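Below is one structure. I have some questions about it.
Removed from the display is one protein chain of the complex; every other protein chain stays in position.
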């Protein structure tokens, strides 16, 4: 009986070692992740009972994905087996001025071909308190969007808090399609999470005076965005991550939270990046944990930002940190002194 | 201007290191191969101008496949770029009583969605002497079968020798479908290559008194199979590889050749296996090289068998041996003494 | 609610890559195993609900051991946290005439310092059908022996079948001590498992006319040993594994089962060894699965032997095979032909 | 028929993994590179037909060098086979205050013992537009210098543009010898490339007020150097790379171009270094591509600097980037945001 | 006959590759180090005859520790064999805000159970000039503290210079115990080395106005600490390392030396960290070398700081640099330009 349920795709991530480019690689390191799976692992690492709902093929590759979730304590009983293949994404690590590069090979994945009948939400949500999904899930196909909608409705009806990370992916759908489909989910969403681009790409809500590529972020602009989102969809909370990309090696990382009419801005961390993939997901995981644990808004935000700051220092998609480690950083110790 | 042209799919092969099972693997070694690509690399390694014709996606993964072919000297100018993805197969190395295991993830590959218009066979075959394909290529889809048929007709018309390795794959099509489609190609084929099962699976031609799983092979039975094949389709030559599987670690390896009405049986090699995948392809590569080089039938057969014996000792899909190395083994030196 | 419960130590195994000796190694591959943990993973791999009971330190190394068990589907809720350290064993892979070498560094491990109060057997066994332990567990210390005895008594009282693999370890205790302590457990044991030496080392029951080092095993001798064991302790079944060590690279592997007054001898497998550690444990896992599943005696024996034959082809302590793979081998296909 | 021809040595580079020092290494990563080979790979990566001319031994090590060039699309038909050995260099990656260290083991390499008769420049240059060499090539021996001179003369006579990267190597020859020999080539050179030290070391032309070790570079000083070089040897263009070494981990990277009487200075990139070897060569490759493509001077310079900025983020000697990737950086996006 | 003798523990260090966390690691890189062993390797690398005194188990793991010391030229004849096990520590590399983490598993190590009778200091010190130990050694147990005291007395009596790095380890003993025991050694110590925390933790001598976690260090405060230490224990020299931890990836590194009544402060190095473990030990090694070689105080300090700056760029516990490399950095060249 899980406390939190996440629904989405889990893919095999194949990455060349170190800073090798795809064409130089003779081997690939494999982990298994995805937007919602990453949130789920974060929550399990914090000690929550977190279940991941998806569909993977009934072959050893699908089994390996299940095993990786199990390894980190995720409840995998609702990872259905069937369908054709596990989605794959190839991930090349960037450095300095060279960006990280992701090549998706996810079409026809088992989850993308799943349908409503695959998931019995009444059973899945029994006893749960929170449901999380992202904009990637419905983008996988109309059938998955339909399953997501049913999940949202059931979750709402059963009294769960629902969170959604907008997570716009331009190679899965257009802004137009995204806006239309996502619009249908928003009535069921309580907590909305977005990065500095999502609100505009999905709902056309834009931060004024912001130059993302150049790395400048305006607090005032994000206040406006958050308020517009909350007002339009009646969210109880809106969180926006604020990434300043200095280079592929160095980012500044912060976030804001709009909750109960108040704007909160977090501490800003200069991060020297080990692996930046899953950074946003780890923010979501931290935020859900903190809100579920009843943290005050500013603390919840600081927990989520500190957690996701640490994610940038960890290899792979997942954020392997404990509550205690996050709290140490929240408390101000980012000095990196050896812990013996 | 290639001497030999091969047409088919090239896939990324992902294999756990050593003898790890899929579920144990945290990384995969990547090579790029396929039935016809493997033949093509063999031929390039023997010093022939060999071109590989296929379609790969216009992304870094497709480029990596091209690069691997280039690395070993294959003419890649007709590796078209486009389509959605590169086919993948996962390959787990067996040992002793545990068989090697292959999980295919090849659907919707660029080549499987290619059509006739992608290949200008008149240009491709200009100056060439030999065309090779296998039963895998038409099994990828009706469109690819149509392209293959056009290739066969054009090759025949332009005076090339055409060879076909029957290479039946039960997860790509049924015996019924295979028989029907392959039947249409046979009038254009001069040299037919098969393993100990293919003739039955594709054309219902069966070796009498043979227990393949048990590892017993009857010479007389294979004489019958070869003759029936040659008679039915008017092949100038029929070659059949004869594998006795003692275990995943040890096989006996031999072959027969029926040519000009005479039956030739090769020396039989007890092989301690390093990597058995591509064994049959390396036989095809050796045979094409030897026949193109004008070897007498028995010599051509012995060259092909010695070449493919060596393949079993080499990692990956490809047979990286030189003519001189094959000849040394043909001449009887299988003692494995260090060469300084 | 687990069907099978196993109790014992889990250690970190550190092994140099390939065939490197300890002194040559600059890195070690890490897996987490132990006699009972290995049985537990086997059972989970067959789809049973299997729980592992032990104690590991409350640090990241202990967590890693828990994670490995979770990864393969073991129920880890009774892996207690506390104590000083995780036991370690260093394992060097042998080849040909050079034996594998194990250096234990397990003293003061968390489990060796656990005591009865750490384990609430009533709760642990709720709903379970089978309890398994080995002679290693009580050898870890008198406190652990006491906990084991309590487990045996509780299991018996709650109606579970109890199995014990004698598993004598000369560096943990003497034959005298072992005999005395193990004697106390036997009244609660239903199924006794032993290798070709254990009965003599623990209980002084010797197979006549057997030269273990020389690799000769006499069926008659083992019949006598099994009968003596069963008669002395009133076991419902006695299983003895029969290993003929030709070299570190090649073994013959078989077993016998004495049950209901009948002697069963299995097929004998010549195995080319990938990793021989955990071979006996995988026999135990196979036997428990087969007996729990109601297989007839001969079939249960053949399942256990085929399963453990396959273990010898797999890296690490655990036996990562499915029921279907074991059945394929049981059915006679040990040819190792590639499975596509 | 190549558009660009490069002539020089290709060596095996052996590097310990990560930041290990030579004495700590038990294995070495191998790539194959050299000043001119690196330029050649850059050009092939940009889609030009680029041929590399050299001599490598007729053994598998020489073949491996050829294969690496083929892998990245270089025309290798003029990589002659013969001679004794392939040159080797050992390369240890520095970090922070610890410099990278190169140990050369290149004497008696096949190319260093080649002579004029090995290269038929008339044939090699047929249809080509550009010939590139560096100061390393003639430094390998008087015979190679003679071959280089013949190449220059033939190239000039056949109307090719000739570029030379001065690339002074103090362990190959003295400044005196270098000055004397290089002087003889300059009449045939159109485009001269140098780093911040070469002009002084080879021709005694010094930038005023410049402290290289301290990392300060004076624009005015380099204007003077470029003009003096151009005036003395009648170059159509002089390019000078401007490296400010903050540490082995961080450099500032820029360049200037003097062409048609105008001085152009590029944008300056702060680079966090992955692999700095081949940085200068990648500048040469970018410049040749841009000039051949008819870019205006400032654009050509910016292309070359952006290209070589990216090289510093890539493992190995070669610059594996596409024209499109370079243009993205030229256009100002150095933010390193993930490209999906 | 060694010039310098170091006495302490040597442990196996097991570290996940790259930036993997313990729970993600499937293999560990092994080196062998410890506070005094690291100093000893530094000295051997500078060309001194340096002997390491300890006790390791008489098994292949103990042998591997001896071999690692031998590999780098340490005199190992007084590495006694016996006892139960080699101490182990697990070491996870931090990055940015995530600190490095050390999990010790050193209890019951051979050295911790050694006693006075294991070491014949008269013989060991014959001909030696310097004896070095750290606060870790006596913290291993009262028996080891007794052996250390005997070593100190013998060294003093035989005219050796004695140095001690306070090296407080809170998981080995309390400040109270440390203060009491260390107090007993100080009369025999000539040169005292400490980091910015040790003096307070061991002797309650505190630097005023210093915020270590925040990374601010006050020169005046450290002057006071050094003077108090020297005055209380009559040291001839006191050296204090001054680390400013910006993050786990970036530190500033400097030190001070109080000698002959004069205060010396070194240059401060901003270091981009490869491996920070052993940083303090490498300072000690540098200082001992420089003082033994008769360097003036400021030069000795600068040598030690430059040496230990370089250590931060080297993998593993040991500082693998030569005198010439240290001198190059001392002389001001920290530009990291490639050395060919």
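Which chain is which? They are A, B, C, D and E, in the order written, and residues in each are numbered from 1.
In this text, a residue touches a chain if its C-beta (ideal position, glycine included) is under 8 Å from a C-beta of that chain, and two chains touch if they have at least 3 such contacts.
Computed from a prediction, not measured in an experiment: that's the story for all the values here.
The absent chain, not drawn in this view, touches the displayed chains B, C, D, E throughout the complex.
Among B:58, B:126, B:146 or B:274, only B:274 touches the chain that is left out of the view. Looking at chain C, the residues touching the absent chain are 18-21, 23-24, 94-102, 104, 169-171, 212-215, 245-250, 276-277.
Mapped onto chain B, the footprint of the missing chain covers residues 18, 72, 269, 271-275, 306, 309-310, 312-316, 320-321, 325, 329, 332-340. Listed for chain D, the residues touching the missing chain in the whole complex are 14, 17, 21-23, 25-31, 59-61, 63-64, 67, 84-86, 88, 90, 92, 101, 103, 105, 107-108.
Here is the rule we go by: only the chains that are shown with their structure count from here on.
Contact with chain C and chain E alike is made by A. The minimum number of touch steps separating chain A from chain D is 1. If you compare A-E with A-C, the chain pair joined by more contacting C-beta pairs is A-E.
Farthest from chain C in terms of Cα centroid separation is D. Under half of the residue numbers found at the chain B and chain C interface occur in both copies, marking it as a different-residue contact. A straight line joining the Cα centres of chain B and chain E is 62 Å long. Averaging Cα coordinates per chain places chain A and chain C 42 Å apart. In terms of their C-alpha centroids, the spacing between chain A and chain B amounts to 45 Å. Looking at chain D, residues 18, 72 sit in touch with two or more other chains. Taken as a graph of touching chains, this assembly fits none of the simple shapes: it is neither a line, a ring, a star nor a complete graph. If you check each pair of chains against the touch rule, the ones that pass are A-B, A-C, A-D, A-E, B-C, B-D, C-E, D-E.
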